[in-house]
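Missing here is one protein chain; the remaining ones are kept as they sit in the complex.
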Amino acid sequence: MSQIHVSTTINGDPAEFLCEPDETLLDVLRDRLGLTGSKEGCGSGDCGACSVTVDDRLVCSCLMLGAEADGRDIGTIEGLAEGEHLHPLQRKFLDHAALQCGVCTPGFLVAAKALLDHNPDPSETEVRYWLAGNLCRCTGYDKIVRAVLDTAAEMKGA
Amino acid sequence: MVQVGLWGSLKAAVGGVDTVEVEAANIRQLLNRLSEAHPGLAPVIEKGVAVSIDGEIHQDNWFAEIPPGSEVYVLPHMEGG
Amino acid sequence: MLDKAKDAVIDREFKLVGSRPVRPDGVDKVTGRARFGADISAPGMLVGKVLRSPHAHARIHSIDIHAALQVPGVKAVVTRDDFAENAKHKDVLCNVMARDKALYEGHAVAAVAATSAAAARKALKLIKIDYDILPHVTDVDEAMRDDAPLLHDDMITSGVDPAPEKPSNVARRFEFGHGDVDDGFAKADVVIEREFKTEAAHQAYIEPHACLASLTEDGHGELFCCTQGHYAVRDICASLCGLEVSKLRVTASEIGGGFGGKTTVFLEPLALVLSRKTGRPVKMVMSRDEVFRASGPTASTSSSIKIGATRDGRITAGQGEFRYQGGAFTGSPVQFGAMCAFACYALDNVKTVGYDVVTNRPKQAAYRAPGAPMAAFAVESVIEELAVKLGIDPIEFRLKNAAQEGDKSSYGPTFPRIGLIETLEAAKAHEHYSAPLGPNQGRGVASGYWFNFGGATSVSLNIHPDGTVALVVGTPDIGGSRASMTLMAAEELGIPYDKVNCIVADTASLGLNETSHGSRVTFASGLATIEAARNAKTEMCARAAMIWEISEEAVTWEDGHAKPAGANAGDFEPMSLADIAKIAEKTGGPISGHFEKNPAGAGASFATHIVDVEVDPETGRVEVKRFTAVQDAGKAIHPSYVEGQFQGGAVQGVGWALNEEYVYGPDGKMQNAGFLDYRVPVCSDLPMIDTVIVEVPNPGHPYGVRGVGETGIVPPMAAVANALSAAAGVRMTELPMSPPKVLRAIDDTRPSIAAE
Partner (left out) sequence: MRYEAPSTIDQAVEILSQADGITRVLAGGTDVIVQMRSGMVEPDLVVDIKRIDAMHEITPEDGGFRVGAAVSGAQLGEHDGVKALWPGVVEATELIGSTQVQGRATMVGNLCNASPAADSVPALVTAGAIVSIVGPGGARREIPAYEVTTGPGKTSLEKGEIVESILLPARPARSGDAYLRFIPRTEMDIAVVGAGVALTLHPDGTCAEAKVALGAVAEVVLLVEPAASAIVGTRLEDEALDALAAAASAACRPIDDKRGTIEFRTKVAGVLARRAAVIAHDRARG
């Protein structure tokens, strides 16, 4: 089994890696590139903790091979803040206490950002359905949904 | 003397009653004397129990005082989630 | 000291406690920087993987690891032979690694360490195990039958007089209660008897178990793992691996949820032994499939409830028999179910009996108020049915019978100050309770109780030269507790929130701390934090006294400053914490506060929930339309995280009520070991979860705190069942109330449709 050489862009920076053909993008991010912000909660696309964007499309990095990343533009939780400036979603998650244990939080943030990029003024129902692929076991989702809606309101006003 | 309430399934070890009396000023004395007076209780106490003194539940807390006239219950060892 | 606090607690005005600042670990957690169990690596690290039994019950004749060891990259294989017998932790050891029998599908039988995951997986396939497959049992009622397959040849039921002569699957029998229930039922105008069943639910924390172990041949070990209790992990691992406790340093990673499920060990001893055998660090991470099959879900149960009441709504007797299976080993939480079942009510006659049963399922682990939710589902369903039958409003009926201070609890002790009535009154007064309902909708109510407790606790608080404070606790932060600890320390010291930094210490850096369970953290670590701050204040006052050359008693602490206690003490400019800290080296050395205790007086928490559901009468689908959780927090230190506990508990309860379950095939294997078919609620399943924080201060805590983590999962199942009954006219007595069951129940009430 020979490894595959992949050239890609991660959070705007060029990145290169070698991976096994059957290795997932999530494994590559975590184990080869040290980007452990994306979490593995299930490995089957059912929990969303590994959410990343690929060419601006929200996907589960556990359901994509590392080899498929060649030439793509990958966005992870590590790229959400700009330097020391948190993304408005990150600030609102903190203000609303929209996390308890915090392990699902990176996935929620990446997914919520994709939502707001796609629909800057979502209804509560639209937020809930967009985020249905992100499991949170601690919060009952209430404060997460409020944080996303509040971010949208703030960004709209800005 | 302290009146000690026991949970139902310990009755057998103390002769079928649900309350026994021992002389004790703290939990350590209470548990030691219960074990001495009722050897059937010894293995249960050895494994671990909780003690309620006037409605406050103590666990592994030998020197918690048992004030005269207080209500005392021996309860199963507690754990939580 | 506590007596003083008892007086102060009611009227105290707080400056910081009760506010909602950003948690200290927040930025790390929204940027992906926080390090959870699987996020740490070590140079030269190997990957560890576990081979698990494919059979529900099988004798293990032999294990041949020869071929596995030949796989390139494989460095070690461990089996039962690598662990010495351990009398103290016999069941834990047997659960970590099967001995003579595999007792459930997923039971670990061997583990491998290799240079890559692929090599480890390949090796697992080459381990040859000679199994003798035995008959199995997974249902609690079947396991109690005389002809059931026996898990343990030496299991004689305890708590039965005289002791049984024959072994069985019943490990223990418990009994609680007082009065005479027969007499009570004789006085009743209405008696309802029902049978209930609940399926096992998993805590379903999003982060699978993970650890990184490094153990040298001379017995020095480091372990990094996601756990609710790293001290407990240290003690058990040291015992199982034959190590000195002081040489094993355990660091709790950030923890991605636990809910009771991370209070024991699974991978940790295996990783340590593999590390010792290979001389290299070993990392192990469970897959989600392993989490479901081989960590600890809660018990599945069956129960029989009988409650009688007079026409005017007074309960005359309550009786319950509870049968809980807790997997392959002794330890289902049936005693707590039997104790909590009727705890909400002041009863003259009450009797509960509990049976702890073993089956061929994974060993149960604690899950939020262990044992209480299943019992509450049964009892609160019958309570509601009685209220309806008697024509009394369900909250009124509960209020007529509610336990309060001075009432003898159903499990013995007399209740101290508790807040059940306050939650019922708040629920009754809530706008939700009288809001109109739509077609096919119904409203249900239920109450719940959990003890809460204290446990061994140690806290250190270091005053730094720049006037900031390091607060060192030993209870892993499972849901924002560092924010609460920081608030309490800052409040007590009279300094701003952002001048205190709270960290969770490793096992070598702080004295013993019991696990973060039993809703104890904000209570016990909080109490110790306040007392440690008070100790530091005493010392700071002493330093100021030296400078001012007055007696220590003449100095008091106020608003973050040492001040002369009165006009007689002299006229000195108050010294701030920062002033004193800056010169501490010259006034006697660094200043720290410590506190160690095993505090009692945790203060029980009661809750009352209101839920509206809508039922699709053609499909049996149940949708939660509105939910209000009312609970007594004693004093909410950080209200957002208190609300979060209410909301999280409520939603876990909704999941357990409607869809979550372990599904077993006739082969005794779990059929839904993944988040696809083990259906935890998703975001679009739910409405907002309204909360009402009731504050009946706990006299056992300096600020009045009651733990809030667990009670919130106790009422929802009955509340949903009661709402469903109101909406569709069917009384569901089995969890989960999944669509096929609900539809069948609805069709059974409408014979004309069922016949089509």
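Per-chain numbering from 1; labels A, B and C assigned in written order.
Convention: contacts are C-beta pairs under 8 Å (C-beta built on N, C-alpha and C of every residue); 3 or more make two chains touch, one makes a residue touch a chain.
Being a predicted model, the structure only gives us computed values, none of them experimental.
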Interface partners of the hidden chain - shown chains only, full complex considered: A, C
From C:Leu658, C:Val694, C:Met717 or C:Leu735, residue that would touch the chain that is not displayed: C:Leu658
Residue among C:Ala163, C:Ala186, C:Ile583 or C:Leu676 that touches the chain left out of view: C:Leu676
Residue of A:Leu35, A:Cys60 or A:Ala147 touching the missing chain in the full complex: A:Cys60
Touching residues on chain C - with respect to the absent chain: 289, 618-621, 658-659, 663, 671-672, 675-677, 679, 681-682, 684-685, 738-740, 743-744, 747, 756
Interface with the undisplayed chain - residues on chain A: 1, 4, 20-22, 24, 43-46, 48, 51, 54, 57-60, 62-65, 67-68, 70, 111, 114-115, 129-134
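Here is the rule we use: only the chains that are shown with their structure count from here on.
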Distance from the mean Cα position of chain C to that of chain B, given in whole angstrom: 25
Centroid distance [mean C-alpha coordinates] between chain C and chain A, Å: 29
Two or more partner chains touched - positions in chain C: 203, 259
Overlap residues in chain B, where contacts from two or more other chains coincide: none
Contact footprint of chain A on chain C as seen in their complex: 20, 22-23, 25-27, 29-36, 38-39, 41, 118, 203-208, 254-259, 285, 287-288, 478-480, 638, 640-641, 643-644, 647-648, 650-652, 674-676, 680-684, 686, 688-689
Residue ranges of chain C touching chain B (in the complex, touch as defined): 158-162, 172-178, 203, 259-261, 263, 333, 335-336, 339, 351, 353, 366-370, 411-416, 450-456, 517-520, 598, 600-602, 700, 709-710
Sites on chain B touched by chain C in the complex: 5, 7-12, 18, 50, 52-61, 64, 71, 73, 75-76, 78-81
